[in-house]
Each structure stands twice: as C-alpha cells, then as structure tokens.
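Omission of a single protein chain aside, the complex is shown with its protein chains in their original locations.
The chains carry the letters A and B, assigned in the order they are written, with residues numbered from 1 in each.
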Amino acid sequence: MIEARGLTKRYGSKTAVDDLTFTVRPGVVTGFLGPNGAGKSTTMRMAIGLDRPTKGAINIGGKAYRDFPAPLTEVGVLLEAKAVHTGRSAYKHLLAVAQTQGIPRRRVDEVLALVGLTDVAGKRVGGFSLGMGQRLGIASAMLGDPGVLILDEPVNGLDPEGIRWIRTLLQALAAEGRTIFVSSHLMSEMALTATHLIVVGRGRLIANTTVEEFIRQASGDLVHVRSPQAARLSETLARDGVTVTTTGLDTLDVNGLTAQQVGEAAFAAGIPVFELTPRQVSLEDAFMDITKDAVEYTHGQTPAPRVPSATSTGANA
Amino acid sequence: MGFPTAADFKPTAKVTLPRVLRSEWTKLTSLRSTVWTLLAAIVVTIGFGLIVCAATVADFHRNGNASDLNDPVGTSLVGGYFSQIAIGVLGVLLITGEYSTGMIRTSLGAVPHRLPVLFGKAIVFGVTSYALSLGAILVAFFSGQAILHQVHGGVAIGDPSVVRALLGGAFFVMTIGLLGLALGTLIRSTGGSIAALLGLIFVVPIVTSFLPGRWGDIQKFIPNNAGGALVTIDDRGNDLLSPLGGLVVLLVWLAVGLGAAAFTLTRRDA
Partner (left out) sequence: MTLTSPPSAAQAPASRAPAAFHARTRVTIPRVLRSEWTKLTSLRSTVWTLLAAVVVTVGIGDLVCWATVAHWDKAGPRDRLTFQPVLQSLTGAYFSQIAIGVLGVLLITGEYSTGMIRTSLGAVPRRLPVLFAKAAVFAVTSYAVAFVAVLAAFFTGQAILDHKHIGVTIGYPGAWRVLFGAAFFVLAIGLLGLAIGTLLRTTGGSIATLLGLVFVVPIVTNLLPGNWSHIHKYVPDGAGQALVTIHRLPGDDILSPLAGLVVLLVWLAVGLGAAAYTLVRRDA
C-alpha cells in the first residue's frame, strides 16, 4: 500500500507536485496517468526518497522508504532503465545491488531467467539494446521479491511479445496480493493492464477511480443504434436531455438514454432495430478529454498533407 | 498553416565551412556551463593577479625585500595558471561532451566529411579563448601594475617586451585549450583526456626537471616551458628558448596534436 498525503514538491517558483493525496491498494494494478510534466516521475522519486518533498509525505506500508531495514525487499522500482553503469556486465550490476541487502546470489540468476537475459548476463550493459536495458531494469526491480512495485514506463522499448509478457506478469503479481503502481503513456496497454487509475495534471490530482468508471464518465451514456427506419426512430427518441446524431444512412448515436430505454422506445413504436450497443470511448479519448486543460506541452497542429499540383514537379507544361 | 516543405530551402542547402563555423559558434555559446566556465576563468585570472600583487606590496611595505618586485608582469598574471585549467578542460569537453551524450552522431551525420567539424571547433574555440584570455590578461595587467606602482614596482605597457608577453600569454592559454580539444578527440573519454592534458601540462615538467645533464634539455620543448619562453621578459640566466623559439614549438605541438586528432576522427567509427 502506497499512501500520499498532501505531497508537494516545489522547485523555486515552479510547483511540480501540488498537494497530492491518494492511496494505491494491493491486489490490483493501478495506473498512474498524466500528460508530460504532470509530476509523475517526481512523485515516484519522492516515494523512494530520492527527492525530498517540500511538504507532505508519501509512505509505503505506513513507513517512510528509508526506515525499511532492507528496502529492496519491500519496494521494487523501475524509474528509468539504463540507470546502470555501461561498463559493467548485467550479472555484476545485479550482484552489486543484491549484495547491499544480503539478497542471495541465486536470486540474481532467478531474475535474469525471469526476464530472459540469462544468455547475455556476462555482457557489458553498454552494448544492450533499449529492450534489453528495459528488461534489466525490470529484473532489478524484482530482485528483492518485493510486495510493492513502482514502475515508470515499463514497456518502453519492448517488442509486442515483451509487452504482452509484462502485462501478464504485472497482473499475476497483483493477483498474488502485491501493490503494483505503473505509469505509462501507452493508453491501449493501460486499458488492458490496469484496473484502477490515478490521473494527475500540472501536479494536481485529476481522477482517482476505476478504469471502467473513468471511461464511463468520459463516454457518458452513448448508445449506437442501427435501424432501417432511423429517421423515424430519431423523432421518436427526441426529448429533453436527449441528443440524437445521425451518423450514417441507418445508424444513430443517442446521448442521454441507456440502451434499455432506447430498445423499449423502439419496441413501443414498432420500429425494428438491428444493432443496439452501448458505445464506449477509448481510454485514450477519455484521457485526452479529461486532461485537456492540464496539458503542459502542447503540439502544433498537424497540417493537412499537401497534394502536389500537376505543375509542381517541373513537368513540361 | 503547413509545414515548410523541402522545396522552400533545399536549393540553397549545402554544407560549407562558414556554415559549420556558425553551427559550432551556436553550440559553444548555447551551453550555460561553457559560458559560466569562461566567465570564471576571466574572474580568476584577474582576481588572483590582484591578490598576489596586493600581497607583494604588503610584504614589501613590511620587509622592503627588493626581490619581490623583480617580475611585475609575471606577478600580475599569476591567475593564468588557473585559467589554463579552465580553458584546457573546456577544450576537452567541447568534443568529449559530444561523445558522452551521443551528440557526435548528430554532428558527424550532418557533416559526413568530419574534418570541418574538428576545424570548426578549433577555429571557434581558438578565437574565443584567445580573445577572452587577452581581455582578462590586459585587465589583470593594468590593475596589477596600478597596485605595484604604489611601491614604484610597476611597469608600463610600452616597456620593452611587455606587449609580446601579454599577447604570448593569451596565445599559450589558447594553445592549451586546443591541445585539450586534440587529446579529447584522440582519447574520447572525459576523464582520461583531462587527466592526460593536465598530466602533460603540470606533471611532465616535474619529471623532466629530474633529468640530468643533456637529458634536461628536453625541458625547453615541453608546452609549459615553451609558453614560458613567450611570456618571460627578463631572460637572463634561464634555460628557456627565445620567444620566437617558444612560439614555434607551441605551433608544432598544435600541428601534431590536431593532425593526429584529424586522422583518427576521419578513420574511426563514430
């Protein structure tokens, strides 16, 4: 269990983390979402005592990180892979870390096998690809077999097989009763992996809820209907608080009624219905919608592609 | 609104030496650490010169020791030892910083002939370090001599060889910076290159001073003493080359160093 109470971090005039209060519970995978610069990495760094909070505190299992006699056996962290000396072999790197708390040598072999790096254990980390470096970071987090895992962008650089492996691993670890706190920008992955979400923007808490609820809030009550008498159905459904949008020749998007209500209204009016589906926006859309006011760094507009004119390539007129 | 297309700038795009120079100037002046280091070198040069001159005057007042005042120019330029380190380290970092951050791939990708990058850095850094060193040296000289004048120990800029010593001092500091650039290109690691440069400048003189007899003649040709030949005004009874000899020796060091650097830069994998 990770608990933040009034957690605040200021750098001069800039407030990176602003009065964050939340609880990350064991047994589920909790996603930590937010636009770039929202304060996610800073929060995670404060959780393991790398940065000192300006105000407030963040505790793990009720204790401050530095009070654990063997912190790596309680909390495993992947903040940024390649936080490793490039001249060292993977094996020696993990060994040096394990030795600080007296974690047995065979555990190093175990985690290397877990992440599939046994064959390259003796090679210099400097020669590792991005994905291999990432796996090494995960191995390092698992070294102490901790009850709490804090991971920042764990799937960065992994191939599809690796992404699926991580997802399965995290869910299995959560099912064992561990606390899993993952931050990621890969919304599609988050939707599949996490069950609970903590969303921050500009250092402040924006949402602290389940994935389902988060999406549902963004989607609203949206129902997709396909009917041969779409126009007549549209008139039938129209009333206060209900918006009906015609999305195609025979399809409607109805906002404000549940699927059940739409079905009953159609039945009462004798209108046949071929498709009746509650629509959900993707997590990505939900996220963009809810955080649009909190984005720190916006991108320019992507321009429409230019269509080359017939004379632009210097072809003979 | 749309992206600028290649059609807008492609016809005039081409890698030329003036453009590489401009790029290297931008790189040099856009790193805050570089600017701060150069400023620190200037402050230290002037500051130490003032302190030692003031100490000399105070001591003269107390002890009346005439030998304190026998090298007024050298006394005011004592700070130069520290600016040697600052400029030397900057020269190393100019290239090893690119290797350690991976920026070298961007630079050599933009300029595949590679040599222009090295010479662009050398020219931009050489000119900058010379100009700044000379400025600092001039300020240190004038303010130091003003202090020494209190006990009639100062000299004027018009006195024989003074101008040569000041110009030569700035040239020596620039040489160390460029040797740093050369060593950095050869060795490519920050720690090793700085160690090699400072070893060359400060340790080799100590070792060669132990060499007896004819072997000791080597001393005249190491960078430190060649530079010393450039800045010495009173050459009675010392074992240094003539000022012109010192200049030539330093130029040979530069040619060999930068030449070796150029060779390895073009031959090796980035």
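Just so it is clear, a residue touches a chain if its C-beta (ideal position, glycine included) is under 8 Å from a C-beta of that chain, and two chains touch if they have at least 3 such contacts.
If you're wondering where the values come from, they're calculated on a predicted model, not measured in any experiment.
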Touching the absent chain when the full complex is considered, from A:K40, A:R178, A:R202 or A:R226: A:R178
Per the touch definition above, residue among B:K14, B:R32, B:R214 or B:R267 touching the missing chain: B:R214
Absent-chain contact - pick from A:N208, A:S234 or A:S282: A:N208
Which residue of A:R107, A:R164, A:H185 or A:H224 touches the chain not shown here: A:R107
Missing-chain contacts mapped onto chain A: 23, 25-28, 45, 48-52, 65-66, 68-73, 77, 79-80, 82-89, 92-93, 95-97, 99-104, 107, 140, 144-145, 147, 174-178, 199, 205-210, 213-214, 217, 290
Absent-chain interface as seen on chain B, which is shown: 48, 52, 55-56, 59-60, 62-63, 65, 68, 75, 78, 81-82, 84-86, 88-89, 92-93, 96, 100, 190-192, 194-195, 198-199, 202-203, 206-207, 210-215
